[in-house]
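Omission of a single protein chain aside, the complex is shown with its protein chains in their original locations.
Read from first to last, the chains carry the letters A, B and C; within each, the first residue is number 1.
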Amino acid sequence: MTDPDHKVVLRVRGLTKKYPGVTALDGVDFELRKGEVHVLFGENGAGKSTLISIISGAQHPDGGTIEVNGRPVHLAGVAAARGLGISAVFQEFSLMPTMTVAENLVMGAEPGRFGLINRRRVRRLAQERLDEFDFHISPDRLVETLSRAEQQMVEIAKAFRPELSVLILDEPTASLTEEESERLFSLVEEARGRGIGIVYITHRMAEIRRLANRVTVLRDGKLITTVPGGTPDDELINLMTGRVVEDLYPELPEPGTRVVLAARDLSTFDGAVRNATFELRAGEIVGFAGLMGSGKSTAARACFGLERVDSGTLTIDGADLTRARPARVMKAGVVYLPSDRKTEGLLLNRPLRETVTLPWLHRGSISSGPVLRPGRESAVAGDMLRRMKLSPPDPERTADSYSGGNQQKGLLGRALLGDCSTYLLDEPTVGVDVGARVTIYDQIVELARQGNAVLVISSELPEILHLCHRVYVFAHGTITAELRQDDINEQTILRHMMHWDEPAKEIA
Amino acid sequence: MTLQSEVEVTARPRGSVISYAARIFVRIGVLPILVVIALITFSLMSDNFLTVDNIHSALRQNSYIIIATLGQFVVLLAGGFDLSIGAITALVSVSTAMAMSSQTGSPLSAVVIGIVVGVLVGMACGLLNGLGVASLNINPFIMTLATASVFSGLALMLTSGVPVSGLPMEFSDWLGYGSVFGIGISIWLALLAAVVLWVLLTLTRPGRHIYSVGSSPRAARLSGVNEFRTLILAYVTAGALAAVGAVLLTARLETGEANIGASLPLQTIAAAVIGGVSLRGGAGRVLDAVLGAVFIGIVANGMNLAQINSYYQMIVTGVVLALAVVADRLRTRLASAVYAGKV
Amino acid sequence: MTLQSEVEVTARPRGSVISYAARIFVRIGVLPILVVIALITFSLMSDNFLTVDNIHSALRQNSYIIIATLGQFVVLLAGGFDLSIGAITALVSVSTAMAMSSQTGSPLSAVVIGIVVGVLVGMACGLLNGLGVASLNINPFIMTLATASVFSGLALMLTSGVPVSGLPMEFSDWLGYGSVFGIGISIWLALLAAVVLWVLLTLTRPGRHIYSVGSSPRAARLSGVNEFRTLILAYVTAGALAAVGAVLLTARLETGEANIGASLPLQTIAAAVIGGVSLRGGAGRVLDAVLGAVFIGIVANGMNLAQINSYYQMIVTGVVLALAVVADRLRTRLASAVYAGKV
Partner (left out) sequence: ACGSASTTESGGDTPASAAAGKSWAPAKVDIWADLAMDSERSKGEYTPLDKAEKPWNICVSVPHMKDAYWLGLNYGVAEQARESGVNMTMVEAGGYENLDKQTQQIEDCAQSADALVIGAISYDGLNKTVDRLAAAGKPVIDVVNGMSSDKVTAKSLVSFNDLADITAKWLIEDSKGEAVKVAWFPGPSGAGWAEAGEEGFKAALKDSKVEVVDTKWGDTGKDAQSRLIEDVLAAHPDIDYIIGTAVTAEAAGPILRDRSLSDKIRVAGYYFTPGTYTGIQRGTVQAAPSDSTALQGRIAIDQAIRALEKKEFMKHVGPELVMVTKDTLGDFDVATTLAPDGWSPTFTVKAGS
C-alpha cells in the first residue's frame, strides 16, 4: 500500500488448509492488486482451487489471514465474500441444473423489491449479460440441458457482476473453443481496465502470455514464487514442475489405412448431429473440431450408444452396431472418455480405484469368474495412478477428493488401461497441467503407433493441429470438412468451423 | 447455435391433428388427462359419481390432504422429505381442540385462539424439523421420521388416546361444513393455500431460493443463497400448511384426535410425485402437486362409489400409482420427440 | 509427496488419551459406541437386561428385522428404495403358510416346499419392483409404494384377512425356536445372510456393479455396466432376503399373517441410515447396516425391560434416532480434525 498505483485489494498470509492425508495449502502468502490479472500456476493438485475457494468464501482455512482493501476479514460464506465485491467462477460449476439460465445468472442477487422478484427484469438482465458475451443461448433453457461448455459460459456470465472488486476465474476456458475464449479475454481485459483485480487459473501457456501481469507459482500447496507476466514459458514450467519440459507434442507415426469404425449418414434423434459420415482407421489419430454445440461430442456419443440414433448406420470392424448399448460397443473394443467427468465419469463417493477398474472388472487380471481379486485390483489401479502421475497416488481416496486435473488424469488413465482397439477421447486433457499433458500426448501417440484407432474430440485447436492425422470439422450438427495433412491449419479449420458459406449468426 | 429455433423450423411442416394433440399433451402434462380418464371411468361405473354433490364432497374430503400435499411439496422442492406431516396433523388437531375446548369465552374467540395455537404448534414442529436438517445436518428422511415418532408420542400423551371433544359447534359448522358461494370453505382454503404458495414460490426471492437449494445445495450456497434460512422457511411453511389442514380436519371430525394422519406422509409424497415433482428436489409446480392430490382422491372416491372390494382397491391403487408415473415418462419421451421435431 | 505420512508426523506430538480415543472413534464409527452406551444405560435401568438370555432373545426377536434391513440395504446401495419390504413380508408369510398347510406329505417336505414357495414369491415381488424401476424407469419410491399396496392387497385377498394356521409343528420348533450350539437358528441365518451379502457386495463383480450404479448410474452405464441387470439383481436380492425374514417370522408366529410388517419399510431404512448408509446410494457397509438394526432392536428391548411408558418410548425412539445421526456427523467432523492434526 506504499505505492498508490499498486493498491492491493486482497492479501492473504500464511493460508493453510488440510484434508485427510493431504495438506492442500501450506502457509501460502498471496496478494492481488487493483487492475491486474494475477495468474495462479501449478501442477494438478498444487492447491490453486483450494486457495481461490477460500478467498471466495466457499471454504474456511485451517490457518492464516485474509485482508480485503487492507482490512482483515472473516469470510463466513460466499454471500459475505460477494458483499466485499469478490466473485468467482469455480472449476466445478455452481449452477442449479433444474433452473433456467436466466435464474442461474441472477441467483443470490435477484432484482426486485420487498422480496418480490421482477421476472421481466430478470430475463432482461440475463439477456443483457449473455449478449455482452455474444453468447447465443436462450435465457429460458434449463441448465441441465446445456452441454458442459455452455454451462461454462453461463458460469462465467454469472460471475461478471456489476459491482466487482475481485474476480476469480478457475480454468474458465477449460471447455471453450478459441472463439468464446477470445471473447472472454477481451472482457477480462476490460475488467482489468476498470481496476478490478483478477485471479486467473489456467494451464494454457498462451493465456498466460496473453493476459498475465504477474504469475504466482504453487507446488504441493506451497508458494514457490511470484514472477512478472512476461516470464518465458520454459521458466514457468520449470518453476512449476521442478524440471524442464521439452516438446509438448510428440512426433506422429505413419497413419494406418484399415477402417475400424465407420459411421454413415448418422443423425441423432435430437437433431444435434445430422447426416454425419466419418470413419476411424487403425493406427490413425482423428480429430473432431467444432465450435461449442456443433455436435462433435454428440457424434462420438452416438457411436458409443449414448445418444438416440435416428437414422444412419454405424459399423465397427464390419459389424453393424447402430443403436447398440455401451456395454455391447465396449465388447467390440471401443472405449469412450466422457467430457463431463463429474456426471458421466467418476463414482464420486467411492474410492478412485473403483472408478478406474469398473469397466475392466471382467479382465482376468482383476477377477476370476465373477469373483474379484482385491489385491490384483489395487495393484492395477495403483500402477495406473502412478503412471499418470496422480497426486496423491492413493487409489483408496474417494474420487471427489482429488483435484480436477487429477480426476481427469484418472479417467483418462482408466480409458488407456483397457487394451481396446478404438479410443474415443472427448476433451482428454481438460484441466490437465502442462507437465502431465506431455505424458498424455505421448501415450495417445503410442496408442496409434500400436495400431489402435484414436479419436480426439477437442475444443483446443493446438491439440487438433498437432496431434491429428485427419480432422473432421463440425458446424451446426453437420460435418463441414474433412481435412488431412497439410490442410490441417488454423485458418482452414476456423473457416469450416464458422461455416462461412452459411449465414449462421442471423438465426439468433 | 440456437438449435432450438432451427428445430422449430424443421418441425412445423409435420403439423397434423396427432402432432397437435401430442403437443398439447406435452404442454399440459399427464395429470389433467388422467383426471379426465378417471372421471369418465368412474362415471361409467357408478351413476352417483359424476354429480355436483359428489365431486364437491370428494373435493371437500380431500381439501386437507391437498393442503398437506402442498406442505410436502415445498419440502420436496427444497430437496427434503417430510415424514412427520401426519404426526404434525395429529399433534395440531389435538392442541387446537384442547386450546379451543379450554376457552370459556365466546365461541368465536375460542375458535380463533384454537386456530392460532394449532398453526403455531405446526410451525414449531416445522421449525424443529428445519433446525435438525439445516443446522445439525441430519438427513431429512431420518430427521422427520424421528420427529414423527416424537410428535405422535406427544399427541398421545396429551390426550391418552381419547378424542378431545367439546369444541364449539360453530367451529365445525363453519370451517368443517360451511360454504361460500355454494363451495365448501375448506375448498376455498385449499385454493387460497395453493395461490399463496404459488406466489411465494414463483414470485418471491425466498421462493426461488427454495428451488435453488433443492436443485443443488452446493450451487445455491456458492451463489450466495442462505441455505439455512431457506431450509427453515421450507420446513416451517410445510408445518404451517399441515397445521391448516389439521385444523380443517379437526373441524370436520368435531374432535381433536391423536389417531389421524398415519397415511399422510406417504400419500402426500405419492401425490406430489404423481404431479411430476422430483424427489431429488428443485423441480415441480404447485398446480401439478394439487392435481396429484386431487387425482388420488378421486380414484379413492370413485372406487368406493363403484363399490370395489377393498382388497381390490389396494391393488388398483398401486397399479394406478405406477401407471401415472409411467404415463409421465411417456410424456417426457414425447416431449423430446416434439422438441426434436419428430412429431 | 506421501502427504499421508506428513500428517502423521504433525499429529503425533499431540498424542494423548483423548486423541487416542478420538482416533478409535473415527476409525470404528459411532455405532459400536452407541450400542455400548445403550447396553450400559439399560443394564442400569433393569436387572434383566444384561443377561445372556435377554440379549439372546433380543437378537432372536430382531433377526428377521436384521435380514430385512440387509435387503433394504442392498436396494439403498443401488440408489433405490424399498417401501414394499413390509408387504413382501406379509405376502411371503401368507404364501409360505398356505403352501405348507396344503401339503399332506411329511412335515419335512411340507416345510421345504413352503420355504421354497415363500422365497420364490419374495423374489418375484423383487423382480416386479426391479422391472418397474429398471425398465419402466419409475421412481423407486413410487414403484415400491405402489407394489406395497398391491402385495398387501394380494395377501389380504389370499387369506380374506384370516390368519393361515395349520403349519407343521416342526417348522416353528425348528426355524422359529430351534438352536444350534445354544444360539438360535434365526440368529445363525441372519449371520449367514450378512456374510453372503458381504461376499456378494465386496468380492464379486455384480456386487461392485451395485455400488457403481448407486453411486452414479450414468458413469456406470458408460463403463459398460448393465444397469438393468444390476438393478434387477438388487431388488430380487432384497425380495429374497425379505422372504427369508418373513419365513423366520412366520415360523415364530406359527401362522401366516397378512397383517405384519407395516413398520418394516421405514424401520429398515432408519436402521440402514443410522448405520451410515447413504440414501443417495453407493455408500455403506454390511456390518454397519446390521449394527444399525441391532441398535434399534436393543433400544426397543431395553425400553420394554425398563418398563418405560409407551408414549415416552415413542419420544425416546425419535430422539435416539436423531442423536445417532448427529453422533455420526460429529464423527465426520472429528475425522477431519484428526486428519488436520488438531486432535
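To be clear about the criterion, a contact is a pair of C-beta atoms (placed from the backbone, for glycine too) under 8 Å apart; a residue touches a chain by one contact, two chains touch by 3 or more.
Note that the structure is a prediction, hence the values are computed from the model and not measured.
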Missing chain -> touching shown chains B, C
Which of C:Thr69, C:Asn129, C:Ser172 or C:Ser186 touches the chain that is not shown? C:Ser172
Considering the complete complex, identify which of B:Ile67, B:Ile115, B:Ala148 or B:Ile260 is in touch with the unshown chain. B:Ile260
Could I get the residues of chain B that touch the absent chain, sorted low to high? 46, 48-49, 51, 53-54, 57-58, 61, 97-98, 101-102, 156, 159-166, 172, 176-177, 249, 252-255, 257-263, 300-301, 304-305, 307, 310-311
Chain C residues touching the omitted chain (full complex): 48, 53-54, 57-58, 61-62, 64, 156, 159-163, 165, 172, 176-177, 249, 252-255, 257-263, 300-301, 304-305, 307, 309-311, 314
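Keep this in mind: only the chains that are shown with their structure count from here on.
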Between chain A and chain B, tell me the centre distance in angstrom, where each centre is the average of that chain's C-alpha atoms. 42
Can you give the whole-Å distance between the Cα centres of chain B and chain C? 31
Which integer distance in Å separates the CA centroid of chain A from that of chain C? 42
Hey, what residues on chain B touch two or more of the other chains? none
Which positions in chain A are in touch with at least two other chains? none
Under the stated contact criterion, what part of chain B meets chain A in this complex? 1-7, 10, 203-206, 208, 211-212, 214-216, 218-226, 278, 281-283, 336-337, 339-342
Sort out for me which residues of chain C touch chain B in the complex. 83, 132, 136-139, 141-143, 145-150, 152-154, 156-157, 266, 269-270, 273-274, 279, 311-315, 317-319, 321-322, 325-326, 329
So in the complex, which bits of chain A are touching chain C? 18-23, 62, 220, 304, 306, 325-327, 330-331, 336, 338, 343-350, 354-355, 358-359, 361-362, 367, 370-372, 374, 391-394
